[in-house]
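Shown here: the complex without one of its protein chains, the others still in place.
Lettered A, B and C in written order, each chain numbered from 1.
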Amino acid sequence: MKIPPNKPIHLTILSVPAHVPVARAAVERFCRAMQVDEQTTGQIALSLDEALANIIKHAYGGRPDGLIEIEVMPLLSDGLPPTLQLRLRDRGRHVDPARIRSRDLDDVRPGGLGVHIIHQYMDRIEYRKAEGGGTVLTMLKRLGGSGGRS
Amino acid sequence: MKIPPNKPIHLTILSVPAHVPVARAAVERFCRAMQVDEQTTGQIALSLDEALANIIKHAYGGRPDGLIEIEVMPLLSDGLPPTLQLRLRDRGRHVDPARIRSRDLDDVRPGGLGVHIIHQYMDRIEYRKAEGGGTVLTMLKRLGGSGGRS
Amino acid sequence: MKKDVQKRPIAAVRWEGQAAVVSVTGEIDLSCSGEFQDELLDVLDDKPGSITVDLSNVPHMDSSGIASLIKLLGRSRKASVPVRLAGLQKRVQSLFEITRLDKVFEIYPDVTEALAK
Partner (left out) sequence: MKKDVQKRPIAAVRWEGQAAVVSVTGEIDLSCSGEFQDELLDVLDDKPGSITVDLSNVPHMDSSGIASLIKLLGRSRKASVPVRLAGLQKRVQSLFEITRLDKVFEIYPDVTEALAK
């Protein structure tokens, strides 16, 4: 029984750190059901984790009552490699995407790595101002091989 | 960092079996984050599983394009034991709750056990006709001890 | 993509003389109980002297997995092939108890004890 392609699942959590592992568990299980390999699953899970942490810390400034909507969708169409799309929507402070940048890697100190990690692991990242306020972050990860089909 | 009480998370899946383990993983991780013990977590996970299977098979008759909305909420209020509330909403065929019954346990044959399992494991079960069509199933599980608070 | 993905739900079938030992891996629910049943019945088609189903790597099973096992049990009885379940984790053991199927199936702590019968 296969995960249907081009059909989303949705998860809505609050901007609290304790909800992050719940979202991560759902997305990891989704990847496993698609038979995505462990390495790719780990990269997707960590990117989700970092993106959620940033929404909690920066878009909502640590406020625990913000909503975060997560859409997970396997994209499958002729001529394109199977891809997982993660879309995160918040209703917090929107900042110019150009300002969303990690620190210099050589400047070793706590923090300032999340955005770098997402860029390393995901194939495409787009921040867009959401209608009605907040930000929509879309991340794409190619699954290669038979992923997404199986 | 604790799971906030009386605040829900929401998950929307399709009426396809492959989405069931994704929902289960989210709910299991939610329980673990609340430090619910393994036995109770297993009972909640299995009840969710059976309830989703029934919605897929009976409310949507195997159709893969039905929506299932899942709400998970820890209930915590003075004088009441900490409780997990699972609420499942479908938009499929609603049947008289009185007709939702498992087979006689002694009549051993494949199938006909799901509703029995849910009644064994959950403390309260209520089927209600949903506004706009379909059914809302609310299941409550007492967590005892410190669960929900931690 | 599938390089490190294990075969599921039945990881392997091993023969100890006439006895077939079926190793099951992962969660068994509606998303895989169909394959589970088909693969169990395939083992019966190979005419074993007995079938031992090793559930020690199954952290979760629902009533659809139970249905597959009941189907196997029914067919096996007709063929006079004993079916034994081994290594149930607590969560699965509890499921067999509340459905009273612990009285219907032969259940052993592990494969070694099941094969000793």
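By our rule, a residue touches a chain if its C-beta (ideal position, glycine included) is under 8 Å from a C-beta of that chain, and two chains touch if they have at least 3 such contacts.
All of these numbers come straight from a predicted model, not from anything done at the bench.
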Of A:N6, A:S77 or A:Q120, the residue in touch with the unshown chain: A:Q120
Touching residues (missing chain, whole complex) on chain A: 17-18, 20-21, 24, 38-39, 42-43, 45-46, 49-50, 52-53, 56-57, 105-106, 108-111, 113-114, 116-117, 120-121
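Quick note on the criterion: only the chains that are shown with their structure count from here on.
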Approximate Å spacing (C-alpha centroids) for the pair chain A, chain B: 27
Geometric centre distance via CA averages, chain C-chain A, whole Å: 38
Shared interface positions of chain C, touching two or more other chains: 30-31
Junction residues of chain A - those touching two or more other chains: 1, 33
